[in-house]
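Okay, structure first, notes after.
Here's a slice of the assembly, chains where they normally sit.
By written order: A and B. Residues from 1 in each chain.
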Amino acid sequence: MKKRIGILTSGGDCPGLNCVIRAVVSHATLTFNWEIVGIPYATQGLLERQTIPLNLHGWDLRGIDPLINMGGTILGSINKGDTLASAKEILASYEALGLDALIAVGGDGSLKIIHELSNLGNWNLVAIPKTIDNDVALTERSIGFDTAVNTVVDAINRLTFTAASHDRVMIVEVMGRTAGHLALHSGIAGGADVILIPEVPYTIKGLCNHLSQLRDQWRRKFAIVVVAEGATPCLEDLDNVASCSSAKCGRGQYIADQIASCSSNLIDTRVSVLGHIQRGGIPSALDRLTATVFGKTAVDLIAQEKYDQMLAWQNGQAVAVPIQDALDKSPSLVEPNSDLVQIAHSLGIYVGEN
Amino acid sequence: MKKRIGILTSGGDCPGLNCVIRAVVSHATLTFNWEIVGIPYATQGLLERQTIPLNLHGWDLRGIDPLINMGGTILGSINKGDTLASAKEILASYEALGLDALIAVGGDGSLKIIHELSNLGNWNLVAIPKTIDNDVALTERSIGFDTAVNTVVDAINRLTFTAASHDRVMIVEVMGRTAGHLALHSGIAGGADVILIPEVPYTIKGLCNHLSQLRDQWRRKFAIVVVAEGATPCLEDLDNVASCSSAKCGRGQYIADQIASCSSNLIDTRVSVLGHIQRGGIPSALDRLTATVFGKTAVDLIAQEKYDQMLAWQNGQAVAVPIQDALDKSPSLVEPNSDLVQIAHSLGIYVGEN
């Protein structure tokens, strides 16, 4: 039976989404001769019953398929809104659009909403995890994470040389919401001296001692401090979260202020808030491959009519896990005693008081 | 006569400084058999009479000369302090260190101080311009600018795809102090829709109209706004510079607030403050070549005992100009009717009310 499949991308964008779309379109078209339509702006497009026809000639520019090199998503995305309030209408749209199945690419937040919709109605849903926060459970890889780690490592490299030239402490605030994966991976790979993440409590005293030790014992006059945007307040300051006066200024500036204070302004700091460049960039080879494998396998699941599954990377291959199981355990945070935290310690990196 | 030459790097660091050092050491050693010593931390090292011996084997790592690939400066730098108060001691150090000449690599601020010192005493000075702000007069190129422009263009690229995916206006705050060169060059090269620089006044009304026109007339739902850190307040707001409540939040956040206001919060903005990643990175080929040519030519000037000169790039080659002439005209700002501003207009970019 010729199927009509919808695909949408939801939540914050990241590199690799277009590779999923390309793999889905290629495999569904070439192998099964199905029809694939894109749903723009996730559930909003669904609500408005909009579709974008997707085929192998869709974005032709002298025959170049630009999708695999492009960041972002050609389908657009949203990560806001009161989706569930329109649940009935959205479910009716799925019906009205004549979709046989829906492939949803999203992070744990988006997938929760879409999964809830599928529980309310009669969707044939296959989910694909993407997130630069890497906090979707049950999968070793989520699309976008590898590229983001490389982006942050590149920024750390750039900052290291200017830090060393001016004997400065460079503070790099990175994304990740409630999870420290991005900070921890990029900090270790980039050669950071301090990594502060939400999952591990720290003290300003411990941080300042470490910087002093670097300077005095190791004669390293500069340092790189990676701070996750969601890093907890320091232990000394748990009662006084408001101590960072402006929410806009973020955890990076808070840490800079604390270092200035503990060093009597002797330590010269600079704060870089990497912001949305972490969501951009040409996708890394690994993100392209993961996206391609997930996209192709999602089509295979639909062929087998195996729904309510999320693609996951486990033991070197793509497998299907029940969405509910993955979402139940998401967001997946850094274990304070995980291998990577141990490794950070073994490299002499300060990651808090554990 | 075998000379003993000092070299120092001063002011904010940038990619290409180490290429100057390498060229100076190579040419002075191989061609003239002179002795070269590095002065760490600019005038501070001079004051403290510190030197670092520099030779062709200086930073050997399996024989790799890492200097040409490294950002920053192996000599260290400072860009603060009341140097002239110690003028007498610094001049005495030059004498005491037995230097026959001094090569100073710096921006217009640093070169002014060092030139003033040379006026007070008896220095044989050759200056080399470096600045990511590109505001040293009389030279078409300064070391570090080309790399910084490429860094900002890369960041704009990354932001463009995520902007397009979410129909957002991305605001990118770039360095440049009082000059708009970095914003203007990178904005044009990167495909920005708006470029705000210190030299051209703008209105919030004009800016918002342009964004509306993009959206309504050209059906472009996202936009890229490049804002120089020193962009003037808008014309409507000249009396009220304090409207950006926190100095720490910068011009980018100010523009975001204004856009939110003029669009009744309909336009979704995100601010990226690129910060010190603009000073980092592997030097571009052009910065390496300029640095190498300047370094080599500085040694030639010393061989000719032609002092108080600054190297400048003019008409496709390195020439010497009197330092005083260059500094008199620095900082060199963007002409509001310059070719590049005209070009921005011709591409449909909003650059203010001229």
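Simple rule for what comes next: a contact is a pair of C-beta atoms (placed from the backbone, for glycine too) under 8 Å apart; a residue touches a chain by one contact, two chains touch by 3 or more.
Bear in mind that the values here come from a model prediction, so they are computed numbers and not experimental data.
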With 2 copies placed, total copies in this complex: 4
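Following the convention adopted for this analysis, only the chains that are shown with their structure count from here on.
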For chain A paired with chain B, centre-to-centre distance based on mean C-alpha positions, whole Å: 33
Interfacial residue positions of chain B with respect to chain A in the complex: 9, 12-13, 15, 17, 70-73, 76-79, 151, 155, 157-167, 170, 246, 248-249, 253, 270-277, 279-281
